[in-house]
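As structure tokens, the structure follows; a few thoughts come after it.
A single protein chain has been removed from this complex, and every other one stays in its place.
Each chain carries a letter (A, B and C) given by its place in the written order, and its residues are counted from 1.
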């Protein structure tokens, strides 16, 4: 599909996620030896002036406002979907139909129905050698990848406990405006889908177990907010500074979502996603306890992994702070010397690396759309439980035609 | 009731808790200026030789095997109940009836019925100037007391989130024997009542809010264990070392209990108590997020409190690690210079201090038996939810006759 | 020397150190099984009323204002010297001459001459079965004792680096008064002897190496301070609150002392002792790097030891935070369950334990007066280097008659 060993990328959306993805596309061949060379062919957005400026700044050769034509261009091999969740399905399915590889940001879709269609489309495309991947970037933080490797190698034994939180605080101020991430029709859900989805995927990825059922509660602390003048991603200015008279609108998503879970391998778990944890900025924290040891991770110290080895002599046991910057740690041989940490954006570079390699070698990149659908099914079970008195709610199975 | 400004104490039980309480009674007048001087009059236990040895070691003037006579002796002012939960009600009620002040270890009782009787007895005795207190010692860790003070002073504003875990790992080994703490008839419940009760009490104490309802799940990972030869408190040797042939018995309590909660002041919460968190030894951790700030505590670093002040300039905000060893911190003016930390046992000394002072001044010591009953009602709601598909379960109200 | 298996103690001085030692004498038999039972026979101080109050509060059977008679009483087996350094030599030597065991607080003496006399007296007394020990309490913090054990066991290999600081901040306020610890005639030196001595002893103890030579600088940041009305230990009120008019006096000791050192086993080291490290309350921190690993300790987290094992697989290496609360850690089997930490005072109890056991069994307690003299010789070399342009200065050898 690519010509002359190039992988020609077209990206839709250029806000926070678009900037992070652009950085990855620019960097991946500078750091990793790969069989394909990425070409940043075109970026697409709705506003002509803005997308032109973004193209110049982020390093795209062309820009366009028409995603429908972008996804069918001959000189594009891969479509990278970085828009809000309400447009993922339409764009991704069209791109797959046009034979383009697709990288789609998470959450995969705003509804289960859409997610099922996308997963089915991806399975069909796969038969034609067209690859798809969902952008759960945290899987490629080296400490997380290492955590998975250690768990898979049996270093912590049989898994008993998972406790996962994703804590942010950017909307604690009631005057923070009603941006698209606070509107159900655009975002699907609130903290649950935005950040809760990450800890669901991450913990399932690390443990190799899937959530089978949940009991949940959700809360919206601030139910009405000022309308924004502009809205782009995580930041926005409220529409009015003169206090009191600004028009407001209802917050239609959750501010926080909490749930307990049982996983299919026997582990039990607590999950919490919130944007009201004052002082926690990007507090993605996961601890997993097993019969032989434990691992713990905190994204605010993303270059570290804590590991407890219960097989060590009892007077020397303790949590070891592994500085995940050694050449034999995942992805790290391509970067700096030990102790010279990397940042948030690098996980996107690693994601690009693995996707490029999978495309070049005919492998199946992960997480697949089916993996992402399964995360959506967990989100759905959480919502259903919260809406029905927190009763125990099984996660729906992936339909046979999709999983196949 | 006391003569010559003495407070004469009789203690029932002398294992782990008895040792901790003895240390407190020995020390309290050495450190604090108090209107009453504690006399360690007698200790009581079932085994004559063992209790005699304990009396000698722990510093009690006499010993006895008959708690019924102990609680009616004229030369005893206060009964300190340190036995397993199944005997709390009988001893405490008898002591109160005999006009003795009572300090009773937590959990207050093994059943709601017993706890209600105890609370009612305490209310009746209170009318006669007889005081009672339940031993939730962690309230008197200075960092916890400080946390309550700061929350009460409005330093974190309106409370949104509580996340509380109590993590231990002492029974992760399936060969660890079936001690009394793993038997429902003796202990009432497992991790839930033993350590979950602590985080319920502590978070309610700190926030001033009560848990209104819960959804819960519990788990017993290791369902059968070797019978112990001896069983005392936290440690025990399994009955047989030659493997395989040791007689075993069923574990009848939870190894872990997880629940979500809503509090009556609007906060939402996650709670977890487990004895299977490999590597966590006494991991009582609480974080509370409010509209103006947050506080966080970890007992494994008990001399520290983390505080986030969202009203500071935005470029200087962060979690402040307060070393809770200053003279103006709770209880600390009596101890060592700043930075010279204290240990686990000191919370018991502080508990003894506050109880002695309340008795001397005619105050009402806290937590009262009614407070402890309320914790029992939360435990009960957790168990009922877990037994009924994790459905939302309201905490039963305290009956009017008790709360009065 | 003791009768009926008792060890009868007479203590001189009852301020901060006296309170810490009293606590140890009160507690040691309650926690440890020992062949001798401590009897707190008498405490001695200059002010009749104050010492009487101290005796009552701290638990001494009698009090006296005459240390000379105390040290010769028949019913005293051991003299515990807790006075300022200027009186150590006279009291300790008299007690040894009277055949009493002696525990003497650090620093051993204010001058090398006195320290040499004391060490010689201790050596002579030892020949008669009379024991002596200097109170470097930090050796008996379990994490420090464990550190020594691990180093001695070769867990970190050949030692290359020591970096040791002891950071406090209690005199950063220029209005803090001129207490005895800031006067050379009473205290000998400032931060150097008070806290620098601790890190010298601790690092030599842990590594088994001795400091051979140093280059040093010292500084007195605040050269004049208000005279105190009262002065006892670490706290004092300045003599006048109305500002400006309070009489002042010169600070005659160092506020901070810094030195580099070479040890006789090949290690090189940095040392710093200061009372001006704003925010550090009792920041005794030591890190030791060896060819096979490293250990690090911070007293403000005294229940923890960090250990790096360079022989582990390279992708799992890191500093392990050992929670030093396990039964197989030094002294810990006598205390609480894992994770239930201990405090500052416990090191004194451990010191008392080891001293009592040495006396009972005829062993030689450590650190001996000769060990303490060697620390004094290091302090002396530091002072000489600082006074002579920081030139390299060898530590004087212990004279043969003392070391023998």
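FYI, contacts are C-beta pairs under 8 Å (C-beta built on N, C-alpha and C of every residue); 3 or more make two chains touch, one makes a residue touch a chain.
Just so it is clear, the model here is predicted, and its values are computed rather than measured.
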Contacting the left-out chain in the complete assembly, out of A:41, A:132, A:145 or A:325: A:325
Of C:41, C:64 or C:317, the one touching the omitted chain in the full complex: C:317
Residue in contact with the excluded chain [from C:61, C:270 or C:333]: C:270
Per the touch definition above, residue among A:300, A:328 or A:387 touching the missing chain: A:300
Contact footprint on chain A, counting only the chain that is left out: 16, 20, 22-23, 26-27, 29-30, 57-59, 168, 170, 234-235, 280-283, 299-303, 323, 325, 336-346
Residues of chain B (touch criterion as defined above) contacting the omitted chain: 146, 150, 307, 309, 314-323, 326, 328-329
Touching residues (missing chain, whole complex) on chain C: 156, 160-161, 163, 165, 167, 169, 172, 215-217, 219, 221, 256, 258-260, 262, 268-270, 272, 274, 276-280, 287, 289-294, 308, 310, 317-319, 389-392
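Everything that follows uses one rule, which is that only the chains that are shown with their structure count from here on.
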Rounded Å distance between chain A and chain B, as computed from the means of their C-alpha atoms: 42
Chain centre separation (chain A, chain C; CA means) in Å: 55
Distance from chain C to chain B - Cα centre to Cα centre, in angstrom: 36
Chain A: positions in contact with at least two other chains: 317-319
